[in-house]
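The complex appears here minus one protein chain, its other protein chains still in place.
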Amino acid sequence: MTTTNITSDAGTAALLAAVEAGVRVYDLGRRLTIGMPQSPNHPPFWHALPRRHGDAVRPDGGSAANDIITMGTHVGTHIDAFSHVSQDGRLLDGSDAADAGRGGRYPDLGAHTIAPIVRRGVLLDVPAALGLPDGCEPGYEITPADLSSAADRQGTPLRPGDVALVRSGWGRLFDHEDRTRYIGHTTGVPGVGEAGATWLADQGVHAVGADTIAFECLPPGAGHSVLPAHRVLLVERGVYIIETMALEELAADNVHEFLFVLSPLAIFGATGSPVRPLAVVARV
Amino acid sequence: MTTTNITSDAGTAALLAAVEAGVRVYDLGRRLTIGMPQSPNHPPFWHALPRRHGDAVRPDGGSAANDIITMGTHVGTHIDAFSHVSQDGRLLDGSDAADAGRGGRYPDLGAHTIAPIVRRGVLLDVPAALGLPDGCEPGYEITPADLSSAADRQGTPLRPGDVALVRSGWGRLFDHEDRTRYIGHTTGVPGVGEAGATWLADQGVHAVGADTIAFECLPPGAGHSVLPAHRVLLVERGVYIIETMALEELAADNVHEFLFVLSPLAIFGATGSPVRPLAVVARV
Amino acid sequence: MTTTNITSDAGTAALLAAVEAGVRVYDLGRRLTIGMPQSPNHPPFWHALPRRHGDAVRPDGGSAANDIITMGTHVGTHIDAFSHVSQDGRLLDGSDAADAGRGGRYPDLGAHTIAPIVRRGVLLDVPAALGLPDGCEPGYEITPADLSSAADRQGTPLRPGDVALVRSGWGRLFDHEDRTRYIGHTTGVPGVGEAGATWLADQGVHAVGADTIAFECLPPGAGHSVLPAHRVLLVERGVYIIETMALEELAADNVHEFLFVLSPLAIFGATGSPVRPLAVVARV
Partner (left out) sequence: MTTTNITSDAGTAALLAAVEAGVRVYDLGRRLTIGMPQSPNHPPFWHALPRRHGDAVRPDGGSAANDIITMGTHVGTHIDAFSHVSQDGRLLDGSDAADAGRGGRYPDLGAHTIAPIVRRGVLLDVPAALGLPDGCEPGYEITPADLSSAADRQGTPLRPGDVALVRSGWGRLFDHEDRTRYIGHTTGVPGVGEAGATWLADQGVHAVGADTIAFECLPPGAGHSVLPAHRVLLVERGVYIIETMALEELAADNVHEFLFVLSPLAIFGATGSPVRPLAVVARV
């Protein structure tokens, strides 16, 4: 019997060789812990062990511990599905948004429809481009010029199909002991606005991400009441949004270009998924 | 001001070039749906939309829908952390298993300690090697000879650090209308036993996976009462286990070697994580 | 300063005297345990201890353990709110059923609108009336004549405002080791049908209950696909339904008339609530 191993070809071998030559994998996800900062609009992350070792041991001396978790899909590091946001009653595909969710799930644009992402990623380090060692100010709107200047400075122009990660520097507040600081409802949060979102979509990016909870600029005191960048990206242009990313390590290492990998849980009909995105680079 | 872009070197460029030359990404995860087959030992997956489009529209015409999920971490496609199983009161690191979980989490061997996996993956297609078009029989114990024969037949010997995915053919039952079939408590489920697990560990693999709910062979009627392969892999040898994988597509396409990527949620102190593993190959 | 203790009047004193003369309180609720029988249509009950004693002790030597629970509201012993069922797109109050739940809750007919019940209760012991020591047959439809005959035999005619609890004898299966027996999807479950529900409503009862999971007769193999008694009671007549009750002890003691007390959790906008109903009688 003969078989044809169709894909163990030169291409896959080259891919594996590139990886096996040594890569560094940056973890761009936040740890999921009880009490971590998150929007009060979403069910919080909670975790418990229904069974622990020591509870019951099988006759063979073995035991298994297990978990229960309960959470929203827009807490911790996560990706928004296109079903997450509507504008004037319509979703990205033009469907009636109220009808689309009848049945308690979004079969057409739910999280299960987000294909795993294996693409070129670019970090746009805005504070580095603007000379702001402490990061962007609360509520600062990152402009197209800021984004463009960051890409230029780094020598990493965006290309169609890329994933663009916008660093504002705000991520350093994620571990602040005052859990409300990162949310920033009173102070505002830096991020792109409508113009920046449009510029990113115009570059043809597949997805965008940021080190903040809402990706986009939140003016002080505004909460999450107006989200024009979400509208542009999720409803008008079909660009995924990744939020609450950990980008400090990439920035510290001046890693601006990488293989970006993100594999959302295929939660049928959901509006998003918790994720742990990766940036893979050759180890120097 | 000059900056050193230390990692956009030739290596990363080669990696990106290999990807951008065209890859196919196989999705090795199962869809998370209410009512999918899962072990009754674990909290079942459930999902609901607290907010749907049409519930409330902001003054700017926008609306956001969101989710709540509740689940165990050993339901759907998932990876076991080393904290999942103990033997004779000890975990992999020799620590006292009962003590290790004091506080309601496993800080040392929890899911958050599983580094993202970016490694060579090998599918061991056992039914193909054994000439069983309908897959292995319920309760069949896959032997080291079976595994070795599959690797040989495919021309894909295991190498240290690899991820070895053992296909039994059982995965076709995942979507069976009788949800108990896949669980197989009465029929038994095929998989490796202690000998197969030891052989895999002896090859130096980093992780193993299978298309069944418990990875290892379950004799008919035994439930999950004795799990020697879990002991060998998780407690004695430090090899991660990935369960409930979707391997049929890889097998149908004769894809036996690939770049394997798995990025578990960093759930602090948990005993496992739901995942959506990927197999990346060059597109021919 | 003088105060008027307006309600510590003779009436309340008499009420307290009646209680303090000695009462027996029958517990008509089922224990909430992981794995108990419940409809697969609803999120199952699950429980875990996020914190246990021994996890962390405060400097003063104290510690507190706590819980997480996740569940549907139609699992275990529970009461249906009028928001639970609609017919031809309408709820009990004539409102559009789809509109009524916009916002993810039912503000007008939700569980929070169920006033606590403190009323005369009557057990209608149908198997006793029919001379069936093993209880009604699976799928048996309890008729108005059966109900009437039970009330007559007991000497406890129904009065307007009462709570009528219909015992079928099926409750003995709640603890059966085969958890599917109580649900009875294949066998059917005894209970009133449309005629019995109408008769009960015609007596002017405030609420009805039964020792089964769906209150009403389920023909073999029908699942929960047609529920005429629910329509009559919840949509047409405004009679609450209490399900999965424990009625065996009342029956064994020949207690057919009692003070019935039920205090649902005021879950805002929910379609039901888990409850633990009580039957209070004078201790003889």
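Quick notes
All chains are identified by letter, namely A, B and C, in their written order; residue positions are counted from 1 within each chain.
FYI, a residue touches a chain if its C-beta (ideal position, glycine included) is under 8 Å from a C-beta of that chain, and two chains touch if they have at least 3 such contacts.
Bear in mind that the values here come from a model prediction, so they are computed numbers and not experimental data.
Counted over the whole complex, the shown chains touched by the missing one are A, B, C.
Note that of A:Arg30, A:Arg52 or A:His230, the residue touching the chain absent from this view is A:Arg52. Think of the hidden chain as still there; on chain A it touches residues 35, 40, 43-44, 46, 48-52, 54-56, 70, 102-104. Interface residues of chain B facing the missing partner chain: 34, 46-50, 68, 70. Where chain C meets the missing chain, the touching residues are 3-12, 14-16, 18-25, 27, 29-34, 41-43, 47-50, 52-54, 57-58, 60-74, 76, 83-89, 91, 97-98, 100-101, 104-106, 112, 115-116, 118-120, 128, 153-156, 224-228, 230-231, 253-259, 261-272, 274-278, 280-284.
Everything that follows uses one rule, which is that only the chains that are shown with their structure count from here on.
Same-residue interface: chain B and chain C share over half of the residue numbers found at their contact.
In whole angstrom, the spacing between the mean C-alpha positions of chain A and chain B is 22. Along chain B, residues 43, 48-50, 52, 54, 70, 104 each make contact with two or more other chains.
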